[in-house]
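One structure, as structure tokens, below. Some questions next.
Apart from one protein chain that is not included, each protein chain of the complex appears where it belongs.
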Amino acid sequence: MNTQRLQHVVPATIIFGLSIIVAWLSFTEEPAAAYTFPRIISIIFIALAVWNFIRAATGLSRVGRGIDFGEAKNILPGMVIMLLLVFWGAKALGFYVASSIAFFAAYSFYDPTPLSSVKDWAKRAVVTLLFMTVIYVLFSSVLQVHTPRGLFF
Amino acid sequence: MEFLSYFGGVFEPVALALLFGGTIGGLILGATPGLSPTMAVALLIPFTFHLAPTQGLILLGAAYTSTVAGGAVSAILLKIPGAPANIATALDGNEMAKRGEGARALQLSFLASGVGGLIGVMLLIFLTPVLAQWALQFGFPHLFWIAILGVTVIGSLDSKSFVKGLLSGCIGLWLSTIGYDDIQGAERFVFFDALSGGITIIPALIGLFAIPQVIEMFAKGRRESKVESLEVPKYSFMDSVRELFSSIRALSIGTVVGSVIGLIPGVGGQIAGLVAYDQARNFSPLKDKFGTGHSEGVIAAESANNAMVGPSLVPLLTLSIPGSPTAAVLLGGLLIHGIFPGSDIFTNHPEVVWTFINSMLIGQILMVIFGIYTAAWAARIAKAPVPIMASGVLVLALFGSYSVGQSMGDVQIMLILGVGMYILEKFGFSAAPLVLGLILGPIAADNFITGSRIADAQDGPWVYFFTGPLNIVLVTMVVASIGYSFWTNMLRSTFADKSQKSAGEAPAE
Partner (left out) sequence: MKTLLKTATLSVAALAVSATMAFAADYPERPIGVAVSYGAGGATDFQARIVTMVAGNEDLLGQPIYILNKPGAGGRKGWNWFATEAEADGYTMSAYNIPHFIAQSIKGGVKYSADSFEPIANWGADPAVVVVGKDSKFNTMGDLIEYAKANPGKTTTSGAGLFVGHHIAALQIEKACDCKLAYIPTKGGGAAAMKAVIAGEVLAGVNNLSDAFRAREAGNVKILGVADLERNSFLPDVPTMKEAGLDVDNSSVNFRGLMVKKGTPQAVIDVLAAKVPEMFKHKRVASRMKAGGSPMHIMTRDEVKAMWAKRQDTLADLLKGL
């Protein structure tokens, strides 16, 4: 079994497991009347998941090349920023502060220019400020969306 | 030809200013992620309090037409469909933008919207009485079958693998059942608190389309080469016009599908673009180019979702039944001024109705002009360096998904769905069929359950769901669609498997 086949077997197994859970819940939870439609879906879901699993296990599944280690390493910092922003920062620090930090952090990290140059740091700060101003005007002034203020504003 | 005599009302200074303001404002609101046309029109209602009835309606009409078209901007440039109507536009439009053809894609999308929209409004002008009766024919069983018909295109939509397409759609259908069952009011599949409200469609759209893209950009890492994501060459307006009219097949399929589906109350706008896109592909000799940045895809999708605007108002104006959420908001706009839609509205308030309809005609044209004018300028957004683009889309996704319902739960669901979708995409699953399942699931389920209750009180489900000319036509279409998609996909995969063995690597499963 080569790596690619293995890569395809993992999601196929997870999806198959999910389909079993969905079916189990659909046929056991009450009130039954609310689950008529989920039941129909879950049966089709299991059938398709099995089909997909067989294809993956026999190596027929070739569309999509999976995730390689190098990519995962590149994604990691961005992913951390994203998760922190959505699950903690946005509420704790306020939308505008948290977004500014997240924008600046992600931009700085993925910007290929050397990190020693002061000029580039300044440029990134200015871009962040400009972008957040646009967002502020659009959402707060024009659309009057009241976002969590958190610590600052 | 009565409507011609009311054109004067559209060209009064105040009306004209509102028309311009409504169109430009609508384009901007439509291009903002998280703002569907319904919300945009609802936002404008307070402004109409201070206006005369006709003026208020001119503003709303212009805004409605241009928000639908404006949604294409973020769909094409950022791959964030502002509303379900623009999903199909994102499929090919964003690929074009990535190739640096953003300006071309935007120009084509506005032109196609304009053509589709004009024809749609024309239908509203000339065929309203006929169409109104037709729209009423669609009852619960028929809406159920239409939703199922939509489900049947899932397998072939933007997916290189048939089984994975179907499976994506199935996951979408399941996701749509999370949260409260609308009729029974029982909670289903609520694994954690944020899910108790169910999955709201706009945050889901943002997550499923925008987040995988952000992660994709992160995956490139700190790359020295190619600081700018792409070049945006200017694209001549006349070339776009020529291209539009040489793609007459996609344009007419889009317009026809959009107007027909737009008429059906309750289904309309959400799926017009996707169904038109799928049909345009089925009839195209260049089938395989769809999804890779093919202009026909953009043309079909955008002509359909603007063609739907006119006919979707037919049930509202003649029967006082809003056929779509946006039409419901427009109804509010009429009621505030004491205008009750109904079969006699054209005789009781001709000046209001005709001015409103005329303003949508002019609005379509203005929308094309402003849209084209800004296309080249807007396309430069896609030129931003990758790190700015990635961080920017992330922040927009946060604000966009929050602004729909001011709920952190929506934002968290958005991110979870997005990360999940990124992983799934890496293994050949795709977002479009999943979203289609998410949209159609509730329509199918609710109409099935309501229909079953009526059927139980009458002659039973068999008679209720399978007899009557409209049911038979729809069921036949469903069977034909399933058969067709199995036939082509199985056949193709058989050939692909054979060639695979000889060639080793095959592009398609």
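The letters A and B name the chains in turn, as written, and every chain counts its residues from 1.
In this section, contacts are C-beta pairs under 8 Å (C-beta built on N, C-alpha and C of every residue); 3 or more make two chains touch, one makes a residue touch a chain.
Bear in mind that the values here come from a model prediction, so they are computed numbers and not experimental data.
Participant: Give the labels of the shown chains that the missing chain contacts, considering the complete complex.
Facilitator: A, B
Participant: Given the contact definition stated above, which residue among B:Pro13, B:Gly338 or B:Pro469 touches the chain not shown here?
Facilitator: Only one of B:Pro13, B:Gly338 or B:Pro469 touches the chain omitted from view, namely B:Gly338.
Participant: Touching the absent chain in the whole complex: find that residue among B:Met122, B:Ala328, B:Ile365 or B:Val478.
Facilitator: Among B:Met122, B:Ala328, B:Ile365 or B:Val478, only B:Ala328 touches the chain that is not shown.
Participant: What does the interface between chain B and the hidden chain look like in terms of residue numbers?
Facilitator: These residues touch the chain not displayed: 38-39, 41-42, 45-46, 49, 136-137, 139-140, 179-187, 193, 196-198, 265-266, 315, 319-322, 325-332, 335-338, 340-345, 405-409, 442, 446, 450, 453-454, 456-458.
Participant: Tell me, which residues in chain A touch the chain that this view leaves out?
Facilitator: 144, 146
The rule we apply is simple: only the chains that are shown with their structure count from here on.
Participant: In their shared complex, at which residues does chain B touch chain A?
Facilitator: The contact residues of chain B facing chain A are 32, 35, 43, 160-161, 163-164, 166-167, 170-171, 173-174, 177, 181, 184, 186, 188-189, 211, 214-215, 217-224, 227, 385-388, 390-392, 394-396, 398-399, 402-403, 406, 408, 411-412, 414-415, 419, 423-429, 441, 444-445, 448-449, 497, 500, 505-506, 508-509.
Participant: Hey, which residues of chain A end up touching chain B in the complex?
Facilitator: 7-8, 11, 15, 22, 25, 29, 31, 33-38, 41-42, 44-45, 48-49, 51-52, 55, 60-67, 70-71, 73-75, 77-79, 81-83, 85-87, 90-91, 95, 99, 102-104, 106-107, 109-112, 127, 131-132, 135, 138-139, 143, 145-148
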